[in-house]
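Here the complex is missing a single protein chain, while all its other protein chains stay put.
Chain naming follows the written order as A, B and C, and within any one chain the residues start at number 1.
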Amino acid sequence: MNAAAWLLLLVPLWPGLLALIFHRRIPGRLVTMTAAVPAVAVCLYPPAAAEVVYPWLLLGTRLGASDADAMFLLFTALVWLIAAGFAHSWIKGAGRERFFVFFLFAMAGNLGALIAQDMPAFYACFALMSFSAYGLIVHKTSEKTRHAGRVYIVLVLIGEAALALAMILAAGTLGTTEFAAVRDGLGTSSSRDLIIGLAVLGFGIKAGAPILHVWLPLAHPVAPAPASAVLSGTMIVTGLVGWLRFLPVGELALPGWGSAFVIVGLAAAFYGAFVGLDQRDPKVVLAYSSVSQMGIMTVGVGTILLEATLVTPVSLAIAFFALHHGLAKSALFLGAGLARSAISTDRRRTLLIGLALPSLALAGAPLTSGMLAKSALVASDAALPDRWATLLQVALPLASIATALLMARFLLLVYQGASAAGPRVGKAPWVLWGLSLLLVVVLPWWVGPAGLAPMTAPDVLAGLWPLGAALGLAVVAVWVWRQAGRPSIPALPEGDVLLPLEWLFINTGRFFGRSSAGAAAFRKRLLNGAAGERRRAWALVQRSGHAEAWLTRWQVALVLALLLGVAIGLAAMG
Amino acid sequence: MTWQAALPLLVLASSLLPGLVIFALPERSRTLRTALNLSGAVVKLFLVVWMLWQSGQGVHYELRAALLPGLDLVLRSSELGLFFVVLSALLWLVTTIYAVGYLEDSPNRSRFFGFFSLCVTATAGAALAGNLITFLAFYEMLTLATYPLVVHRGTAAARRAGRMYLAYTIGGGGVLTLGTLWLYSITGTLEFVPGGIVAPFVDRNATALSAAFVVLVAGIGVKAALVPLHSWLPTAMVAPAPVSALLHAVAVVKVGAFGLMRLVFSTYGVEAASGLGLAQGLAVVAAVTIVYGSLRALAQTNLKRLLAYSTVSQLSYIALGIALGGAVAATGGIVHLVHQGLMKITLFFAAGNLAETLGVHEIRDMRGAGRRMPWSMAAFTLCAFGMIGTPPMAGFISKWYLGIGAVDSDAAWVVWLLAGSSILNAAYFLPIVWAIWFEPPPEQWPHDKRSGRAETSLMLLVPTLFTAAMALAVGLFAATPYSPLEWARLIAARQYAP
Amino acid sequence: MTALEPGSTWVVWLIVSPLAAALIAFLLPRVAAAIALANALFMGVAALALLDLVTEQGPHRYSLGGWGAPLGIDLYADPLSGVLLVVAAVVVLATLFYSRDYLARTAIGPLFWPISLFLHAALNALLLSADAFNLYVTLELLSLSAVALVALADEQRAVAAALRYLLASIVASLAYLLGVALLYHTAGVLDLAALAERATWTPATWAALGLMTAGLAVKGALFPVHFWLPGAHSYAPSPVSALLSALVVKAPFYVLLRLWYAPFAGAPEAVGTLLGLLGALAIVWGSLQALRQARLKLLIAYSTVAQIGYLFLFFPLAQSRSALQGVTVFILGHALAKAAMFLAAGNMHKCLGHDRIQDLHRVARELPVTLAAFAVGGVCIMGLPPSGNFIGKWLLIEAAFAQGEWGWAVVVVAGGLLSAAYVFRVLGHAFTVDDKPVDASGAPASMAWAAFALALLALTLGVFAAPLIDLIGGPGETAVAHLSSREP
Partner (left out) sequence: MLYSLAGIALFCIALRAVILATAPLRAILAVNVMSSGVFLVLVALARRTPGLVADPVPHAMVITGIVVAVSATAMAIVLTQRLRANVSAPTVEDTPGAGP
């Protein structure tokens, strides 16, 4: 194995090793932050061979990070790196070691999944990430946390099962475990739609697709800030990556699935924003914003499914969008966390200004990464069939408006909620947060997709109008609200559709519980019956003693002997 | 006969003789007993590996002794048999170390280790058996050698469990005898031959062959814990942890599963078994067992009972793999013999560590155990995830191959079954894992025996960690040459060779 | 026929030596044990030599004093009798070895040695008898010595059981003798070989069959006329129980077997089926009774009742060659195993002062070898491989399948399961924990090891069975051929 092969292997291995070595005592901040260094190194110095095969690992593993994958890997690694440093001073008290073990394992899984190019390896990393993330969510012990954890883990399990099914079916029908071959052959698979459906479900849970998103608004507010940052910034993107790996993107057009993706994506974009607006907790607002943003990326996936030729530019655009979103969202979550600590008024101002930066970026303000990302995504829409192109041209700006409103709401909530009562934090988190802001501003320009047209004045204007519209809408809304006498608006519950879903789940559970109780009772009756039978049989055996006593009486026995002789004699007659 | 040719016999003797000597040892000669035990185990492992290596060189071992006219006792080195015997020899060594540590101060150790050795002798014999009647002989021997271990504690519960164990296994043995004879009366031979012995009779004796198959499966199914013949297994969990390990991973249920393989692969042959519709029937029984075992496990409150039901469920993956009728699925089934063994033995070791060190037997008492015994509980967690089928643990590899094999054999329903079963596995394992790591530990453990700096005696901890590491390694490096998977693939390919 | 063939003196020695030893033992009680053991050893050698002879040269006939039939006494040996002689010698040797210590502190020694030697002589003579009347005489002598041995137990119940045994045995013998008379009436000969030639299938033969079978069934304790056995076998001193259960009850069956191939070869199938049914019932009933016993020796005695049932399964299956082989191996296996169990039970009785199954705690700990002997013997009784019983059962089932009568096969297997139930009922109690101390000094190691040796032999019998089976194939083959030629 050459150096490149080792380096790729170290991407997931190094965080895992750190977790194992330091499971009792956490090392210094810098050592912790090195966990993500191999991944960054892979991005900065791309190995000569794009992909490396490890025939001895698992069922024959293929690792590599080229093109879009490298972009995914880069921002993921950076977000983890910052989050690791942030967490080092942020997480305190009991369970600190446990948190870091899970944190590092989740990191290993997340980074590993991004470079895994075959199904078993991807699945292994994906599972490692998903299960470890549970430990991040339930770090603070409370009833709310446990509830969020339960919902999360149930969905994870459903997702894992769906993915396993999809992968096994794919591998079984196509005879390969490599994603490239699966993408090639999936169109010919006899159970194509079943496999795709399962993959949509399995990755959709991670990516926070509508209805499957319910864990997000529950998990984010309860998780510590750095955990939320990586959950929302990077882990949910893995679902998206999964789609890009697994679905036959670029190989054949699947109009049905493509339309579904676009529609569902748009629905998520608006639905997330809409529900998010009516929330009271800034972190919940951010979670819904993630749902909304993931919706936009889902639209991107749908575009490729509609028009296979778009695969190269659009997947790059999606990766860039994910990068922009990941950096911005993690900065927001870290900031939202800082807002809950004890801060002075000065610091509060700094915080709000700092938070405004990624907020603007998310809203797609000119000169921000958001603007770049959106235009990259929209650039290829022209190649789509007309009605889709039209729809997207109308819908995406509207989505920007919604996002802008949501961000405004977020800033407002942070402003209202900040107090001096929270726990004290040191300097390091602020520095790291600043670093993340810096990345939000700088990095997209550095790695921005090649061939992106330089920003022109009309572009800037085009980027401005949604912001203006949002501002107008906000003003109108506030005015209307005041006119109406400032009625109190009932807050939508966190996790919105979770309530009916949970009701359904619990009642189904009750039903099965009842039937299983019935089955248990039946079983018990059966067992009792069997025990009764056994007792009766045993009593019968005991009572046979009387018969035996009779049989062994002298007279009876001799008569029997006589009868025996007679019977034999008779039988002998033939 | 050179000693080379007698190798199969030496393999048996390497545990039989120490066992017999140990019976005669007084209770207090601890060192000698331990030395005998360990040297026997090491020698056996060495011999088995030697035999394996020689077989790789093309040496064929076969020992025959006339038993009946036209029917011999045969010991033979076959790929499948070697596969199993290596597994049991390795796990025996580990379990012996564990048992020495576990039974530190308990009475009747000579008796215990004597029967322990007999058990492994019987298992090795069953693995190397070259025909059905030899297998039957060792099958019965195993039943008898295990009984004293099950009732070792001598309590009322132990005796009840022993009775139940016997009622099932002796009954199973009787049924197996009947089936064997029936088959013999049809075929006139009982040799284990790749491709089976029944092919020439399929046309004329289809009904009788099918019926004999059902009888044979009913006989072997007792040890393989197929529903509804499984009830003895959860009851037998009253035995000490090393015995549970032996029952669940090394010997008893494994011989049952191995017997099913022999039945399908070497006696009936894959073709005849599928052609007569027998394999499909077996697959359905296995499927029912998988689901039923998991459902029952959900309802348990005692850790070892839960693990026992989990075994019931997991073991049928092996039967399922055999029955699906394709090389890939068979690979999954065969390799699960090893994978399930490694994972389940770890789980039982960990459960034993809890019971021995902290006096914890019930699941509700496991809260916070991760803080007190992190290594044991990490091993437990790892293998629990393995049971669920999470990569890169061993269980994933088995399920993956079973699933792909099922698709291959046009039995996609099995894939759904596997997914459902995984969810059920998660449903009963994850709450435990959660309690171990996320619940606060109690003020006072039921029966804390703190000793030394390690969380428990090293004799208990090291085997646990070793098997856990193995369970991880065989999954992580599944594609490496000489891994169990590669080996299973080879064996399966032979069975399905045209 | 009359010429003294080389080596044939073994036949005579087998009868004369124990008789002479009995006489010496009676006259010189101090050396009785030594004489008896020496004789038993010699019997083993002689039996083996004879077995070797008949294997090499075929069945062997010897006329005592050169008189020859009909008035003289002919002795006849073939592999079947040879094998049984060997096993008789083995069981007697082990039992007598055991008895040396068993009888150490009792008053019955002086009588035990001569009578047991006499019993051995009678048994050997029976196995070597060539005609129906000599079979009667030897059978009667065997019964008388057996009764005497039972009565040795210094206990009222034992005497009562012995008396009952004696009376039943006399009545049965008389029925047998009447049958012999009827046979002689029809055929005019008594020699079995000649009877086989000359017997005609007339009402007198039917009556003879009925009388003789009934008599032998009583003596052989076939269900439902096993009434004397449980008492006699369980109240007798343990070594006596061993001899009785292992050897003596097999003798009537042996006689019936011989008759089956000679005068009654033409008996219709119904007779065989009837005997087989009774055998099946014996298996079930005997096992159930064994299961409910509270005392160990009674349990073993009832186990004998059940095991005798297996022997009678031979009759419906006699068409197949493997049936005779099976039943022979079964007799061997049962003889060794049952002797081992009774000896082990005697040991426990001696140490614990009782043989209540409920209170056998700690036996596993204090008497491990004894318990091992019992357990291994029990395993053989269950018919698990590689015991002789397993081989026997296997061959019986094979015969059943060969004849398409799988019902018998089910009975054989079910009987094995039932026997497992009662054997493990004992073992289960033996493994319980209890703190009452047990004085193991009452059972010297020699006793335990004698029992264990027998059990081990029984267990490994299957491994040596193959050559034995081939031996039995010889006469069995001719007999079966003979039988089938007579089929209408």
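Some points to look at:
Going forward, a residue touches a chain if its C-beta (ideal position, glycine included) is under 8 Å from a C-beta of that chain, and two chains touch if they have at least 3 such contacts.
Quantities reported herein were computed from a predicted structural model and do not represent experimental measurements.
The chain we do not see here touches A, C in the full complex.
Of the listed residues C:L48, C:A181 or C:A270, the one in contact with the hidden chain in the full complex is C:A181. Across the entire complex, the residue among C:V92, C:A161 or C:L259 in touch with the chain not shown is C:A161.
Here one chain is not drawn; of C:A125, C:L298 or C:M382, the residue touching it is C:L298. Touch with the chain omitted from the figure is made, among C:L19, C:I35, C:L117 or C:V147, by C:V147. Those residues of chain C that touch the chain absent from the view are 70-71, 133, 136-137, 140-141, 144, 147-148, 151, 156-157, 159-164, 166-167, 170-171, 173-174, 177-178, 180-181, 184-185, 188, 190, 230-231, 234-235, 293-295, 298, 301, 354-356. Where chain A meets the omitted chain, the residues involved are 545, 548-549, 552-555, 558-559, 562.
The criterion applied here is as follows: only the chains that are shown with their structure count from here on.
Distance between chain A and chain B, defined via averaged C-alpha coordinates, is recorded as 37 Å. Here the spacing of chain A and chain C, counted between their Cα centres, is 78 Å. None of the residues of chain B touches two or more other chains. On the side of chain B, the complex with chain A involves touching residues 295, 299, 374, 385, 389-392, 396-397, 399-400, 403-408, 412, 415-416, 418-420, 422-423, 426, 430, 437-438, 475-480. Across the complex, chain A is touched by residues 164, 168, 171-172, 175, 203, 205-207, 209-211, 213-215, 217-218, 224-228, 230-231, 267-268, 270-271, 273-275, 278, 285, 288-289, 291-292 of chain C.
Residue ranges on chain C touching chain B, taken from their complex, read 322, 364-365, 368, 372, 379, 382, 384-386, 391, 393-395, 397-398, 401-402, 406, 409-410, 413-414, 416-417, 420-421, 424, 427-428, 431-433, 462-463, 465-467, 469-470, 473.
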